[in-house]
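Sharing a structure, written as structure tokens. Questions coming.
Let's look at chain A:
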Amino acid sequence: MLIKSTEIIDTFAEAFGMWGSRVIVTGETPKWAMAAARSMTGFATSVIGCKCEAGIEGLLTEDETPDGRPGVSILLFAGSAKGLANRLVERVGQCVMTCPTTACFNGLEVEETVNVGGKLRYFGDGYQSSKLLGDQRLWRIPVMEGEFFVEESFGIQKAVGGGNFLVLGEDLNITLAAVEAAVEAMQLPGVILPFPDGVVRSGSKPGSKYKALPASTNDAYCPSLRGRAPRTELPEEVTCVLEIVIDGLDETAVKEAMRVGIMAAAREGIRQITAGNYGGNLGQYHLQLHELLRG
Partner candidate 1 sequence: MSGSSKVIENAICTFCGCVCDDIELTVDSGGKYITQAKNACVLGKSWFLEHKVEDFPVALIDGKEASLEEAVEAAAQVFVNAKFPTIYGLSDTTCEAQKEAVAIADYLNGNIDTTTSVCHGPTGMAFQGVGESTASLGEIKNRADFVMYWGGNPAEAHPRHFERYAVNPKSHWLPNGKEDRTIAMVDIRPTQSSMIADIFLQIKPGSDFELLWAMRALVKGRAFDRSVEERTGISLDRLEALVQQMKDCQFGVLFFGMGLTMTRGRHFNAGALLQLVTDLNDFTHFVSLPTRGHGNVTGADNVVSWQTGYPFGVNFNRGYPRFNPGEFTTADVLGRGEADALCVIASDPGSNFSAKAIEHIKSIPVITLDPKPTVTSQHAKVAFTTATYGINVPGTVYRMDNVPLSLRPAFDSPFPSDEMVLRAIKERICELRGITSNHKPVAA
Partner candidate 2 sequence: MKLSLHTLPTVPLEAEVICPDKFIGNSLDAISAMTVMHGNQACSLADFFTLTDDGLETIEVDGDLSKVKLIGSEMTQGKIIIKGSVGAHLGALMTGGEILVTGNAEDWVGREISGGRIVIKGDAGHLVGSGVRGSDTGIQGGEIIIHGNAKNEVGNGMRRGLIVIGGNSGDFTGVNMKAGTIMVLGQLGQRPGASMVRGTIFSTQSAQLLPTFTYNTTYKPTFLKRYLIYIKKLGFTIDDAYLNGKYQSWSGDSLELNKGEILLFAE
Partner candidate 3 sequence: MSSAIRIKNGKVYDPLNGIDGEIKEICVQDGKIVDSVPDDSPCIDAHGMVVLPGGVDIHCHIAGHKVNLARKFMPENKRHDVSPRVNELRSGTGGSVPSTFTTGYRYATLGYTTAMEAAVPPLGARHTIEELHDTPVIDKGFYILLANNVCLNQLLEKGRMEEFREAVAWWLNAAKGYGVKLVNPGGDEPWKGHKNSNVHDLDEQIRGFDLTPRKIIKALIDATNDLGLPHPAHIHCNNLGHSGNYTTTIETMKTAEGRRVHITHIQFHSYGGEVGKNPTSKAKEISDFINNNPNVSADVGQVMFGEATIMTGDAPLTWQLRNMTNKKWINADTECESGCGILPFSYQEHIYTHALQWAIGLELFLMAKDPWRMVLSTDHPNGGSFMNYPKLIRLLMDKQFRKEQAALANQKAINSTSLLDLEREMSMYEIAIISRAAPAKLLGLTHKGHLGVGGDADITIYDDQEDKEAMFNAARYVIKSGKFFIKDYEFCSDFQGRILHVEPEYDHAITQKLRPFFEDYYTIQFDNYPIADSYIHDGEVVPTKSLS
């Protein structure tokens, strides 16, 4: 399949089941909401080394937040429900509670929930108080600047992590331009791109010659190893490969993000767009590129 002059390889991205949550952080100004959001989504690129993957889903206006203040919506994913609960407590506690003026709300109305505010409340040392609005229990934790307002329970749901595609370009500048365009197009609800500004260069394969490592560099796509690696997947003209990884609350959202991303990335100078898979044995989701592009 060709989009513009870019060949879309008939393969699939192999994605994994994860647990996802949506956290809404608000602040007195957009600046402080964003400060907390950036802090909370920092060091959350890949479960391989970060225990969770997170990113900013979008900005929220005063009308869109529970407390009528500017906010940021964050998606946070982890491999298990319990892990996700722990990460939420850590990150809301360390990155949001600490940040001036912020409040923190659940953004996912689903059945299954984990206790976040209800654990952070102990920071209040007995001065904390709770509020129940409708079915929503909220905690007020006194802090030096006023009080930190945080919802007790956050919804979690089964989610899809590791949706991806690889952009194979003729040179660095073209490839960068292509992935930047893709990232911009992929600012969609329900997904985040956990890597720095959405892009990863150190795509990986599972396993390593070193026993301690679960993953290692994706040698088949490293141009500099074209001659040394046992196998290469790169056409001759390709000198640079960049990957975009997508985590989403469900498969549809991930596929949609991949579709618009691929459409935006395809261009002159991009020889191929393909996807990372591991032979189909590791991940439960096989996101077929041709299929999702056909809609």
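Criterion applied: all candidates are chains of the complex that A comes from, given by their letters.
The working rule: contacts are C-beta pairs under 8 Å (C-beta built on N, C-alpha and C of every residue); 3 or more make two chains touch, one makes a residue touch a chain; residues count from 1.
On a predicted model such as this, the values are computed, not experimentally measured, just so you know.
Enquirer: Looking at 1, 2 or 3, only one should touch chain A in the complex. Which number is that?
Expert: It is 2 that touches chain A.
Enquirer: Using the touch definition up top, name the residues of chain A that touch candidate 2 in the complex.
Expert: Residue list for chain A touching candidate 2: 26, 28, 66-69, 101, 103, 129-134, 138, 140, 146-147, 149.
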